[in-house]
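Removed: one protein chain of the complex. Kept in place: all other protein chains.
Note that the chains take the letters A and B in the order they are written out, and that residue 1 is the start of every chain.
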Amino acid sequence: MSLRYMIPVSKFKKYLPKDYVELVDYGPFGKDYSDVGVKNMGTYKELVEEHPMCSGCWMAYYIKIIFASLPNPEDTVTIGTAGCGRLAISQAAVPFIYGNYGDQNAMASGITRAFRLRFPDRHKDVITIAGDGGMMDIGFSMTMHAWFRRERFTTIMLDNEVYGNTGGQESGMSMEGAILKMSPTGKKFGKMPAMQLAITAGCVYVVKMSPTNINKASKAIRRAIFAARTLGPTFIHAYTSCNIEYSIPTNDVFRDAKEMEKGRFAFEEYMTPEAKELFAQIESKNKREVS
Amino acid sequence: MSKKITVGPVGYMPQSAPSMGVELSPKGQALLYGNIVTEEEAMRDAAKALLTMANPTIFPGPQVLWDWKDDVAEKSAAILDLAAEIPNCRIIPMPDYRPKYPKIDAEAEINPNHPNLTILHNKIKAAIFIGVHCHYANLSLRMIRAGTDCYTIAMCAFMGHEEAMASIRDVHAEDVLRFKDILVQVRNELGIEWTAKMPPENPSLPKEDWGTLTPADYGEYRSLLMSKKGEHIADVE
Partner (left out) sequence: MSLNKTLVDMDYLLKEAPREKHFITGAQAMAEAVKRASVDMAIAYPITPQSEVMHLVGDIFAQGHIKEYYRAEEELGTMSAIAGAARAGVRLFTATSGPGLLRGLEAIVSWPGHRVPCVLGVLTRVVNAPLSIQPDNIEMAYLLHSGIVLLHAENQQDTFDMTLAAFAITEKVDVYIPVAVATEGFFVTHAKGYVDMTSEELAFNEPDPYAAPVPAMDNEVPPARIQRDAPVQKSNFMSYLIHSVWQQEIWDSNKRAMKYIYQYLGGPIEVQNPEADVFVLASGCAAAQAREAHRYAQEEGLSVGFIKVKAIRPFPKEEIRTALKNATTVIIPEHNIIGWLAAEVKAAIPNSGIVVDGPRVYGGMTLPVELIMEQVYMALGMKSETLQA
């Protein structure tokens, strides 16, 4: 019974700091998604709260959605790499692994296979969460090969179209012509086609989106996690703007995300017939499961 | 006995105990100031430190705080029995090992990335580490020896810790109780009068009457816990 590792020894409960006690009493562990999912954010103890991300950071917002969407937070491990995202992810009440630059999908390959050896009858969800640089530049080979090998875990790319954490350099996911550090005369080629690459490489469920609607964003995350348990690799390509490097006023961050939704981050969802069948099963079993 | 490892502060950049030639004790023996001694000798010295130095504190780690396997409850109960026998003892847990943002509450917890903050803030001069994973215990003990004047006692489930002034290895519930008995014995020898009493609960926990608690009572933590619309929180504890 996995939940045991987060239940305090009863006699010690009164000696624990408050936020840990609350995590157990009011956190989402072992509870129903309809009570502790994205729709109820703000009414329960969330898995990620305080974090050092910039004011107005759309990535921090999306990371909160990811954690509020986990189908089974008590049996989930996240893996990340260098970049802004890990600053928030590492504060979450879910184990987080940080290895070397861009190695998240190779690490995930190792850990998911090891989990299946040790716990053959249980699902341990593994999710890699990394930026556009980590996924599509430095970690490209490891990202792609994990998909080709049909490794069963979820990959989420936080695409802010720039190396935000290191001060705003061009990435493979930056727009053609973008003037950034290391592209002083403008980027010479366009965004890498991450979604098509994922489909070609064998992902069974792929979504590209600008997460402006939390229910829709959550549904995609949960589908990606469910499908990865049995069917194969899944990929979410999410727009998470860097309001610092792209000089988006804090008040306009949401408006910018809405505009992206009409443009290059228009919602696209791909699924194999098997994935479609799986979602139909899960979603009919519990209408509330995925809203 | 020459002391290889002494109470700090030993300075800005500490030399590690193993690099100073301290080796872990073999099964059935303990380390005291870096020397291999009998468990009894180490326990007596540790007990004396806890009884005579200011603000004795127990730092329980994740392995004894959470009920993750069958033998934890018994060990945890033994730790609390021990705490009750140490005059004015406090319990400050090390609930996890992450660098915590934005900062720790030094009265409520200790963190392995800067354990000295909790020691210095609370003026702790003698402390027990128990249930902390060895890697993090070693880091903490070394940093405490570097920057504080705290006497450290490691009660380790595995092989012990070179960095502690007193290190007891292979500690299970019965060993904690044995240490308690020795501590009571030393206390009586020192003529210290004390009636067993549980340490105060974690200061971060709200003192309000649970029955009338509202989100407003959570002050700066309010954003961390909000009741559902129309709900009145009454069933805490």
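The working rule: a residue touches a chain if its C-beta (ideal position, glycine included) is under 8 Å from a C-beta of that chain, and two chains touch if they have at least 3 such contacts.
The structure presented is a predicted model; accordingly, all values stated were derived computationally and were not measured.
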Of A:Val21, A:Val36, A:Ile66 or A:Met107, which one is in contact with the hidden chain?
-> A:Met107
If the hidden chain were put back, which of B:Val10, B:Ile36 or B:Ala146 would touch it?
-> B:Ala146
For the chain left off this view, which of A:Val36, A:Ile66, A:Ala93 or A:Val253 is in contact with it?
-> A:Ala93
Omitted-chain contact residue, chosen from A:Ile79, A:Ile127 or A:Ala257 | A:Ile79
Determine which one of B:Ala84, B:Ala106 or B:Cys134 touches the chain that has been left out.
-> B:Cys134
Quickly run down the residues of chain A that touch the omitted chain.
-> 2, 5-6, 23, 29, 52, 74-77, 79-80, 86-87, 90, 92-101, 103, 106-111, 113-119, 124, 141-142, 145, 149
The missing chain sits against chain B at residues 13-14, 16-19, 23-24, 62-63, 65-66, 68-69, 95-103, 112-114, 116, 133-136, 138-139, 142-143, 146-147, 158-159, 162
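Simple rule for what comes next: only the chains that are shown with their structure count from here on.
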Of all residues in chain A, which touch chain B in the complex?
-> 4-12, 14-22, 25-26, 40, 42-43, 45, 49-52, 87, 90-91
List of chain B residues in touch with chain A within their complex | 60, 64-69, 72-73, 76-77, 80, 91, 93, 95, 98-102, 105, 108-109, 199, 201-202, 204-206, 221, 223-229, 236
